[in-house]
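Please see the structure below; I have some questions.
Missing here is one protein chain; the remaining ones are kept as they sit in the complex.
For chain A:
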Amino acid sequence: MGCREGRGVDRWVWEAGEAHGARGGSSGSLRDGAGSAQAGLGRCRRQVLRAEQGRDALGFPNCRLMALKRMGIVKDYEKIRTFTVAVVGVGGVGSVTAEMLTRCGIGKLLLFDYDKVELANMNRLFFQPHQAGLSKVQAAEHTLREINPDVQFEVHNYNITTLDNFEHFMDRISNGALEEGKPVDLVLSCVDNFEARMAINTACNELGQIWMESGVSENAVSGHIQLIIPGESACFACAPPLVVAANIDEKTLKREGVCAASLPTTMGVVAGMLVQNVLKYLLNFGTVSYYLGYNAMQDFFPTMSMKPNPQCSDHNCRKQQENYKKKEAARPKEEVIEKEEEIVHEDNDWGIELVSEISEDELKAASGPVPELPEGISVAYTIPDKEDNMITGETVAESEESLEELMAKMRNM
């Protein structure tokens, strides 16, 4: 499996062709990435399937994703294929979340929602008008399967807060992983009401299931994500619902009618924050946030983490807290030893030294003025001042020849 170096290889068929070992010499039909959408998709799917039969671990067009590994960002990106994520709520945030995970090559997705697609949903991403009337989970599964046929889907069109459905929901969380009988790796709450969040919280506290909760405010200009590890971090019942400060004068807010406002922009940002956190958590890179807020009005992104409440109203949360304390006490204290990178060669008979390829003077000349920047932001390169950049050497000689004469001269050489 390779990738045309430097060239943005976005076409499906290229990737599959490469994996097949056909270096630029694929059959004519493969080259034609355009053509009718249907035909293209059919070819694409066959190519993807064929690619999987080869040595390609991800199967799905993955050149850009595997580059993460080569750039040293993620150690084992292919592991994404082994994970199962349950998404509860496939609306504005949930559908985008499911799409992102699908395009990242997640192993299996479980989708839960009781709602139908409506034209009123068209101000948000993902669903299309022709899907109006379909159940959201059904429409989502159809769309996502087309995007990445390698992802396994399990969808449930029911309300998890009722007694019967809740038991079934808990059962699927506990047993619905890629390997049936094993629990899912993560549950994502993308619901839009307090009651459903509390139901998910109840289930996860009881099962000791790690989950992430997301939300967008009713006025559409703030949102947040939260990581909840039962017993270790605050559960949803540990504190009253958090609100990201919006710096809007409450008195100016009108609350006519009941319909909540929603923007595809805010929902896209929150879904992006959520899936980013999921990737970091599953693939073990970067820093996973326990809480990340988003205030769209001032572009404020607060982060924090909350300890569980020892008096939480959920008795399973309290139980998990006890379990966690016992586990922490039993764990031996690990000494953090600073490992110095050892130099491989001990003898240096030939006195070989590493010298910078660029001379000192060149380095100084290459650095130009740097603007004042806050911590965490730097310039990719600098452009030296004009005075430092005096070109020495001859310039083009002056001559009386006209342009036509010069052109003729060139032609006759």
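Quick note on the criterion: a contact is a pair of C-beta atoms (placed from the backbone, for glycine too) under 8 Å apart; a residue touches a chain by one contact, two chains touch by 3 or more; residues count from 1.
In this section, contacts and distances are computed from a predicted model.
Per UniProt, the protein behind the absent chain is "Ubiquitin-fold modifier-conjugating enzyme 1"; the candidates were "Tctex1 domain containing 4", "pantothenate kinase", "Interferon alpha/beta receptor 2 isoform X3" or "Ubiquitin-fold modifier-conjugating enzyme 1". Of the listed positions A:L111, A:A237, A:L282 or A:A296, the one in contact with the omitted chain in the full complex is A:A237. Set against the missing chain, the residues A:A199, A:V221, A:V244 or A:C317 yield one that touches it, A:A199. Within the complete assembly, A:F166 is the residue of A:F166, A:F285, A:F300 or A:Y324 that touches the hidden chain. For chain A, the residues in touch with the chain missing from this view are 115, 161-163, 166, 194-195, 198-199, 202, 237, 240, 255, 257-259, 313.
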